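A single protein chain has been removed from this complex, and every other one stays in its place.
Just so it is clear, A and B label the chains in written order, and each chain counts residues from 1 on its own.
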Amino acid sequence: MNAHSHARYEALLKVTGQARFEGEIAPAGLLHATLIEAPIACGELVSVDAVEAPTRPGFATLVTHDDSASLKSSAATTLIRETAIHFHGQPVALVAASTLAEAHDAARAVRIATAARPAVTQMDQALGAAIAPEMVGRFPAATRRGDVATALGEAELVIRNRYSTQVNNHHPMEPHVVVCWWEGPKAVVHTSTQAIFATRATIAQAFDMPPRNIRVLARFLGGGFGCKGQLWWPWMFWAMLASRKTGRPVRLELSRAQMFTLVGRRQQTEQDLALGFANGRLTAITHDVVAQTSAHTDYSDSTAVYSRLLYACPNVSTTHRLVRTNEPQPVPMRAPGTAPGTFALESAMDEAAERLGLDPLDLRVKNFADHDQETGRPWSSNSLLSCYRVGAERFGWADRQKRKKRDGRWTIGFGMATTLYPAIRQACRARVRLNGDASLVVQCGTQDMGSGTYTALGQIAADALGIPMAKVTVELGDTWLPDGPFSGGSQVTASIFPAVQSATAQLRAMLASMAASDANGPLGGKTSDDLDFEGELIRSRSSNAAERLSDVLARTAPDGLVAEGESAATDHPKLAATGMGHGAVFVEIGVDSALGEIRVRRVCAAFAAGRILNPLLARSQYVGGLIGGIGMALHEQTLTDRATGCILGKSFADYLIPVHADMPEFDIAMIEEDDPHLPGSVKGIGMLGSAGIQAAIASAVHDAIGKRIRHLPIRIEDCLGPACDTAQR
Amino acid sequence: MSGPSFHYIEATRLDDALAQGARHGATYVAGGTDFLQLWKTGLAAPKTVIDICRLPLAEISYAGDTLSLGALSRLSDVAAHPDVKIHHPLIADAILASASGQLRNMATLGGNLLQRTRCPYFRSAGLACNKRAPGSGCGARDGENRHAALFGTSSGCVATHASDLAVALAALDAEIVVASAAGERRLRLPDLYLLPAPTTAPDSSLADGDVITAISIHDACRFAPRSTYLKIRDRASFEFAVVSVAAALQIEDGVITAARLAAGGVAPLPWRLHGSEAALVGRAPGKAAFAAAGDLAIEGATPLAKNAFKIPLLRSAVIRALQTIGGVS
Partner (left out) sequence: MTVTQPPSHDARERTPPRIALSLTINAMRYEIEISPSATLLDVIRDQLGLTGTKKGCDMGGCGACTVLVAGRRVVSCLALAASFDDAVVTTIEGVGTADHLHPLQAAFIRHDALQCGYCTSGQILSGIALLSENPGSIAEIREGMSGNLCRCGAHPSIVAAIAEVAGL
């Protein structure tokens, strides 16, 4: 497979405003819906008084828990079947009306009565009641290898600290939306979801109907980052119930404020981490995580999991515990686990390097893990050492101390850190149709959140059949297409690759035999392994003979050919090798210590994540991830009011994410890897940028002003202080 | 969300606007950028909106060292106006540090001065807030109060005023021209605002129906060569001030002959630092004078649990602003 920086497949539609996002479907008779929210953080919904609402102009229907009684009970229906209130802003009813303004008017006329119980609104109120989950994702929550206590006792240096990270929200620029209607027993659901097939399966279960009667569409998605998944389902169900009650299509879109409460968050963590060293080598790691989860569902990131395997270390103990609070539910968000986990581990490595008198880079190299120490397996491929070397060279790490430490008002600091993310595949299918005119249609029921799935699918198929991208049509985001992977965990490209390859391999075989079987044709009698596909031709490798694809098709299959391919999911227990992508991030920051302001000036990152299909789009993914990481490091924090449990400042004026003016210079190096264990050597890339950089920034702050900040976000108040009040000097 | 709909009246003459504006349930809208936020979050629900944006009050003129700015001028037009850039760059600086390019094209001077606080408790309809619901308490005082004020607070309200422009105007001793059915009056800019009482905290001293028609600044172009607006924020742009300082100096023969300092993000209104100003006048610009001004700037500051960092920050900001314009570090 060849790397090629094709322009983004759907770019033209997006720059002209012609890309139709699912919320922009406007069927005749569309009703608009809005959610009514509970004003308490914990308690019970007592009554919904809707005497007034139906008198309002445009009112169409009210949907409450009573209506949800018709739904089957499941995790996805708990919040709408049970009247318990678990967090402030939890929806208690939905109102639909002819226009959105009328829906809001009618909603204001609905009286809600609730009975409040004392709420746990912040994690520190219930630390004592923390529970220990069994699993964190697919990993055991607690692990122990070797003898940590002895190793720490004997270590020459022990670094022991607490690190904390705050709640973040995903905030894709497009809020969650559904436009849905019923056609007799069938449901059509246009919605912004990262997983159309999982959405279809949950609808089927809740509404007790066969999946084939449900069509879910998500052809364009205005971002997702982990939040366009299961937490949206209950409210989507209410919209579907409203549609069923009224017999009209219904549209429900969340407000930006609801994006803080209803669709998930990155959980808050308190992480106790200890590292023991002897001779500059890690001898012990303990990483104990306490994190927030909601009062109704336990969720844990795999925060300490990466401390088990990033470095060579014989004695490792990790635990995860959860504190249930009356706050919104956490879900995975951009580099789940690795972002908070590497913040702690990599910050501690930087402290260790300082104490050991080693360069932070050298300490990492020295502790490189040449195999996966948790499972004992080899790496499927691992180019982390190359990432360190290439990144350091391009950044100028070695001679950083010779550079000037001041630039005007800015005190300069440098930092680096490691990032990693597992390479995983999901089972899926893809269909490739070659039309009679040698144009190609590639179909897969997956989604493109902006990560380049359209382009990747098209490129893989086009490349295999020697057809230019201009003649490729890609269709995705529709459950009428073959089952595709959900968009998450950087898994889509790796998952669809084998499926598309298998489909195109079948087509190649058919075409080759068609070409070879025509004795009078230019390729008559050639064997299929002599034939190659290139430039819309089938070409003999051994001679100059070639035939146009369209001629072969016209002759033997004027209606074209179709093939379907399948990929199998990663079978973790049976793996011969652990698949992991890696990266090394180097940052230069400036701190104005008198004013506490921090700006990232330069980021150089080297990533190794298998083979890169499209360097242009891969770079966008990496840079986007890094920018998300900068937000987590310096800006983002969701605040809960302790007294009421209400999320505060539910707007972009309060929840700060990086803007153009915050942008540093980016230099991205992509280190290609051949990976004999992974189909096409494809690993995921999306998550790599979003981890590591937080610790690199924290280390750079220390380098600049000598202060260790062990919590995120790092803000003005953290960098101010008598010691940095240069204005006084 | 959207609020309840309202009747819309476009005012084309000031006297019409004044007559309509005094009616119960009426509110003025100029650029609409703050009003619509409040309306969408259920904090403003007028029966009638009187749109004043087309009143002929958008003129900018400069004569005899008096700059007069029509209250309905858009922020971007004011910042780009040659008379403003040349004679009062402090105003242009403060505006260009405000909001975004889009919002500055919409927002008017009058609307900017009258925008409501960004206190997140004020902006969340259900929470305790004396400013929004007198007598309901103050959620911020014992809650999340990183944004809160250091000066001029009461037991009932610790919110800051968010306008950057107001800080610059306060430093320049601007006057506000207000029209009402009873006639025209002039206010010093700080008198446009009220300090909070124990259980209530109205923002402005204007009566229902009053219209700000103009802002005028006299005898201040002497500060043009040495003025700066320093705005400190968590991200590099498009954020309200954590702390800001408007500073202007006049230096003759190596001696400070006039000083103007005002701070934003620290009080319910743009906070003039008279003590610091007095400490500067008559002294040579330099480390000692600036440090003295910084020290005096924070005198009397009363911090809450999460905003104490603003005290050293304000001090540093005052010193930095003076260094920037004082010609010496």
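Descriptive notes on the structure:
Going forward, a contact is a pair of C-beta atoms (placed from the backbone, for glycine too) under 8 Å apart; a residue touches a chain by one contact, two chains touch by 3 or more.
As the structure is a computational prediction, the values presented were derived from the model and not from experiment.
The shown chains contacted by the absent chain are A, B, with contact judged over the whole complex. Set against the missing chain, the residues A:222, A:360 or A:445 yield one that touches it, A:222.
In the full complex, subunit A makes contact with the omitted chain through residues 7-8, 10-21, 24, 26, 44-51, 54-57, 59, 62, 64-66, 83, 99-101, 105, 170-175, 220-223, 225, 253, 255-256, 449-452, 616-617, 619-621, 623-628, 651-653, 657-661, 663, 666. Looking at subunit B, the residues touching the absent chain are 2-8, 10, 29, 31-33, 35-37, 39-40, 49, 51, 53, 76, 99-103, 105-106, 236-238.
Quick note on the criterion: only the chains that are shown with their structure count from here on.
The distance from the centre of subunit A to the centre of subunit B, with each centre set as the mean of the Cα atoms, comes to 41 Å. Remark: subunit A residues 34, 39, 100-101, 104-105, 108, 255, 257, 409, 594-597, 599, 634-635, 639, 641-644, 646, 648-651, 653-654, 656, 658-662, 715-717, 720-722, 725, 727-728 touch subunit B in the complex. Subunit B makes touch with subunit A in their complex at residues 1-5, 118, 120-121, 123-124, 126-128, 139, 142-144, 146, 232-240, 242, 290-291, 294, 309, 312-313, 315-317, 319-320, 323.
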